[in-house]
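Missing here: one protein chain of the complex. Every other protein chain is in place.
Right after this comes chain A.
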Amino acid sequence: MIDIGYDAAHLLGALVLMTSFALLYQRRLFSLLNVFTVQALALSGAAAWQAYAHDEPHLYITALLTLTLKAIAIPVALHRIIQRLHIERTVEPALGIGLTMVAGVSLVTLSILLVLPVTENATALTREDLALSLSVVLLGLLMMISRRNAVSQVVGFMSIENGLILAAVGVAGMPLVVEMSIAFSVMVAFIIFGIFLFQIRERFETLDMRKIESFRGESD
């Protein structure tokens, strides 16, 4: 029983990480959102599985929150934003896809090398989980800096949050308050980004950061 629990948790965590990689090479906004939805679903599944395997019912709430907010509400809202604003559906990455993937793989290596020696006393599941979630966080950051489109930066930001929740779920005994606060912070960030997108669109008629940067007061 324990073995199956470990394997399933490992599988779900790995799925979150895989979708992070998938996020890195999406060239279209809608497929980006779809992959993000898959990631949120995997995260939700991981939380639910932890709740079931470790008999911690409050993790069901986390799973539910993730499911409703990240897998349903946010992708739907972003879909509508993209449609209403008539945003160009293809995104041009700032960094080449191949290079990004290489960087992503090395980040995963780094987090494994970092986490495994540091957490020698913890259980195997915790160690793997921490390594996975740190990789997800780093990949989210990498996504934020390797894209020029505002929507994909929002998605990168939220995938960082996913990584944090994955860590919170994996470590036993994490109180619910933290997860609530993380969920709310994502919500707030989403609202802020939404408003920003509308405002930016109204003023500059583009969401391409390269064009927006030239409007800053200090440059040239």
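Note that a contact is a pair of C-beta atoms (placed from the backbone, for glycine too) under 8 Å apart; a residue touches a chain by one contact, two chains touch by 3 or more; residues count from 1.
Going forward, contacts and distances are computed from a predicted model.
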Hidden chain of the complex, named as in its UniProt record, picked from "Membrane protein", "Iron chelate uptake ABC transporter family permease subunit", "Twin-arginine translocation signal domain-containing protein" or "Hydrogenase 4 subunit B": "Hydrogenase 4 subunit B"
Residue in contact with the excluded chain [from A:53, A:101 or A:144]: A:144
Residue in contact with the excluded chain [from A:37, A:111, A:133 or A:159]: A:111
Residue ranges of chain A at the interface with the undisplayed chain: 94, 107, 110-111, 113-114, 117-118, 138, 141-142, 144-145, 148, 209, 213, 216, 218-219
